[in-house]
Each structure stands twice: as structure tokens, then as C-alpha cells.
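Removed from the display is one protein chain of the complex; every other protein chain stays in position.
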Amino acid sequence: MAFLECIDITKEYANTIALKKISFSVNKGEMVAIIGPSGAGKSTLLRCINRMIVPTAGDVIFDGVNFNTLNSAQLREQRRKIGMIFQHYNLVNRLSVVENVLHGRLGYKTTFEGIFGRYAEGEKEEAFKILARLGLEEQAYRRCDELSGGQKQRVGIARALIQEPKLMLCDEPIASLDPSSAKIIMDYLWDINKSIGITCFVNLHQVDVALKYADRIIGIRKGEVIYDGPPCALKKETIHQIYDSKTGELIMD
Amino acid sequence: MELLVVKKRQNYIAMFFILVALLSYGAMEVTGFEPAQALIAIPQAIVWSLSNFYPTMASIKNLPAILIKLHETVFLAIVATTTGGICAMAFALLSTKGVPVFTVMCRLIASFFRNIPDTVWAIVLLLSFGQNVISGYIALFFATFGFLTRAFVETIEEVGANSIEALEASGATYGQIVFQAIIPSCITQVVSWLLFMIETNIRSSTLVGMLTGTGIGNLFNIYYKFFDYHSASLVVIMIVIVILIIEAASNHVRRMIL
Partner (left out) sequence: MENVFDATVQPISLMSSWPKLMKKDKKGKIIVHSTDAKQNVVNYTLVFLAILTVYGIATFDYKKIFMSKAITDTIQNFAIMLTEPMAVHFTYAEAFGQLLMTLSLAFLTTVMGSIIALFFGLLAAKNLTNKKTSNFIKGGVAIIRAIPTVLWVLIFAASAGLGSVAAIIGLSFHGIGYLIKSYSESFEEMDEGIIEALKASGANWWQIVFQAVLPSSITCILAWTFMRFEINFTNAVAMGAAAGAGGIGYELFMAGNYYYNIREIGLITYMVLGFAIILEIFSNRLKAHIK
């Protein structure tokens, strides 16, 4: 059985259909990039996987568990196996970097321990270790709103990593970053995928980034899968089909 | 084509002004308000104030009584704000939890309390609590609660939404999210709202005091009804001083935290 399987995922809003019967399965350790124009449903698809958005129909089977059958406590238990990073980093700006990293452990704590921020010494050491690995150990006690965008995103990655995730969902991780910070972030994600073997799911705007880093590309347009395969087999015509553009209209042409 | 758009826009603006003018005329008919009278009334009021509405040496002897009542009114405003704020926070957290039933219920309740003026509360409470500080307290508490619930909900949605999403995705419970994400990210705005509410409530508690026969509002009413305008003016001056001090202090705090 596949590591992650999405079967006929459909999401309808009041007057629009965001996702139309999307199906695919992913093997352990794959780096998958989802590309498509704005509003194609990339973010919705990502959030349907960890049920941050509840799909109208369809099943998500992750690590042998069908998410449709879970109650809220069981869902939380599954979610801690899935790290998520966001375009706008979604950090608590007024807390320190290391506190934000430790937020990734909340899924493992009782409500009481979590409320008062009582983490084990081992967890704190791990947080520092991960920060050191991401080159942020010097910033550990700074407040998050003092960091640059690239640094904030690395804190986001650290928060996901301390969950000991089996899957990483990355929603436009580099869309708000300058090119050099973007490269650093993509290199870290690649490293995490290759050296630790965490399966990565990355929403991307930039086709060239997807071609360079991903093992597999899923192209979606208007809620439907247009392409699903390795980067080397992705033809220019298909890219134009995904972005609904003509030859010469995209920068990469 | 573009000229037409400009013309259409000008038509809208003209229609808007005509509508406002017509409504104003109607309102003047209903209330019997005449702008000419108002123009006369302002210089009249200034002349009257200068000749009657100022403190004299004789009225200064009322200062201790005024200060005692002012003290009560200020603390009434503070207590109503803090206790109302705590309840508003609880409701705001419940309302943003993401359970539709709670959200709708909390918003309806808050809207109910926000839209009934504190005047109504004061008059109803006066019937059973009598001329007591508690009548005023409950009236202010309800109004504060209604207003701050909306303010806090908006703050949480504006400031906290992102971090709430992140912690939810990592499997945190709502209690953990509240204390680890919502409160740390919203607390400065919450403090700012509380300070704003204290300023507003000092003015409101003067009004509520007038209706419930307590505090500085009632004292002003007594001086006013007995035509002791010198003492009444002293009350106004003391209120202005207290409000300006509190405003300056809270602006100072706000500048430091925001």
C-alpha cells in the first residue's frame, strides 16, 4: 500500500468547485511539487490532506489510516506526524524563536503541559540542535518579529521538524522570499527529504524551481490534475496547458 | 466613454448630496431645529458660561465631596472594564474556536448586549437595585462586554489567525493554542482596547451615575438642579482633568507596547 493515498478528493464551496475528484498516491521519501496558476486549488489540496480543510468527498489514507474515520483526538494524533510550513511562516511573532520551535511538540503534550509551556529538557535540547542545523542557533532567544523572511521560514521548518514528521506539507514556502533566501529554503527542504527521508509535498509557483528540486510533479488547473509524472517527462506544451498560456507568454519560454 | 463615467460619478455625488439635504430638511421639521437659532445659541452659550459657569472660592469648598464621588466613578469605570473584558475574552475565544454553533451563539449574545444602550440597562437595573453603585456597575459591565467581545474577536481573527492555523496543523489542542498562540500574539492589542474602554467608560459612568443616582453624575445633577453652576463647573473641570490624565497615561503605555 502506498504511503499516502488520495482518492477522488472533491471540495465544493457555495458556488465554486475548488477540487474535482483528485486522485494520486505517493511513496515514502518522494519529493512532490504541485504546480499550477493562482486559484487552481493548490493550497486547498494541501490542506485537504491534513484535513485543515474538510473535503466534500473523497478519502485520504495516510500511513494506513483513513482520515475520514477519525475523531478529533485521533486526528490530532495523526497531524503530529505531518509537518506543515506556510507562505507567511505563521509564527507567533511575540514569542522567542525557540518557543516557536517547541510549538511543534504541543501535539505530544497534555493540554495542561502545553498551556504552561512545560517542555522536557530533551525536547529543548533537540530544539537547539535543530536550530543549529538550520544555522539559527544564534537567534534562539530573539523575538520572531526581529527576523528576516528567510530566517522566519527556517524557524517554520524547525517547528515542523521537531514534530518528527513522516510527511511535510509546504504551502508556497518561498513565495514571499527573495531569490537567495528562496534557494536556501529549497536546499534545506531537499536535504530534509534526501538525508532524513521525510516525504515532502511542496506547492510552488515557480516551474523552474519545481523542475530542479522535485522527483515528481503534479500539475493542476481549475481543480483538476493535468500532469502527474517525473520532471523530465514534463513537456513545454503541458506546462502551457497547466497555466492556460500560449507559447511565448511565460518567462521561461 | 471616459467622460461619461466621470459624469455618472458626478451624478451619484449630486444625488447623494440632494438626498442628505432632503433628509436633513425632514429631520429639521420633525425636531423643530432651526440652524439660525443654533448660530445664535453658540455665542449666547459662551457669554452665559463666562458669566455663570466658572468655579468661585465658595464652590471650592465642595472639592472634597467632588473628589470622593469622582473617585467612585473612576473606579466604577475601571472595574466594569476589567471584569467585562475578562468575560468578553472568554466569549471571543469560544466564538473563534471554529465550532459554528458557538460562533453564532456568542455573536448573537454579544450583539444583543452591544446594541442595547447602557441607558436602558441603567433604568431597568435602577428598578431592582435602587440608587446603588451596583446598578451602574452592571449597566456598564453589559455594555463593555458587548463592545469588547466584538473588538477581541476582530483582533484574534486579524492577528492570531495564521499562528492558530500552524498550531492546529501540528496537532495542538484548542487550550494549548489559546495560551501558546492567541494570547501571546493578541495581548498588546487587548491591553490597548482595555485602556481605550476605561476612558470611554469614565464618560459613560458619568451618564449612568446621573440615571442611577450615584457617583459624579448624580452630584453634577444636584448642583445643576439647584442652579449652583459654580460647583457644577468645578465638577466639569475635575472630570476633564481626570480624563486627560488617564488619556495621557494610556497613550504613553500604548506607545511603549505597540
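For this structure, a couple of remarks:
Chains: A and B, in written order; residue numbering restarts at 1 for each.
Keep this in mind: a contact is a pair of C-beta atoms (placed from the backbone, for glycine too) under 8 Å apart; a residue touches a chain by one contact, two chains touch by 3 or more.
Keep in mind that this is a model prediction, so the values were computed, not measured.
Here is the thing to keep in mind: the chain we left out touches A, B in the whole complex. Contact with the chain not shown here comes from a single listed residue; of B:I42, B:M57 or B:V101, that residue is B:I42. The residue touching the chain not shown here, chosen from B:F152, B:W193 or B:Y229, is B:Y229.
Check A:I53, A:A140, A:A175 or A:L211 against the missing chain and you find that the one touching it is A:A140. Mapped onto chain B, contacts with the missing chain fall at residues 20, 23-24, 26-28, 30-34, 37-38, 41-42, 44-45, 47-49, 52-53, 72, 75-76, 78-79, 82-83, 111-112, 114-120, 123-130, 132-134, 137-138, 187-188, 191, 194-195, 203-204, 206-207, 210-211, 217, 220, 224, 229, 236, 239-240, 243-244, 247, 253, 256-257.
For chain A, the residues in touch with the chain missing from this view are 94-96, 98-99, 102, 117, 119, 121-133, 137-138, 140-143, 161-162, 164, 191, 194-197.
What we mean here is this: only the chains that are shown with their structure count from here on.
With centres set at the average Cα position, the gap from chain A to chain B is 45 Å. On the chain A side of its complex with chain B, the touching residues are 50, 52, 76-80, 82-84, 86, 88-95, 99, 103-104, 106-107, 109, 111, 114-117, 156, 159-160, 163, 169. Every residue of chain B that touches chain A in the complex is listed here, in rising order: 162-163, 165-173, 175-176, 178-181, 184-185, 187-188.
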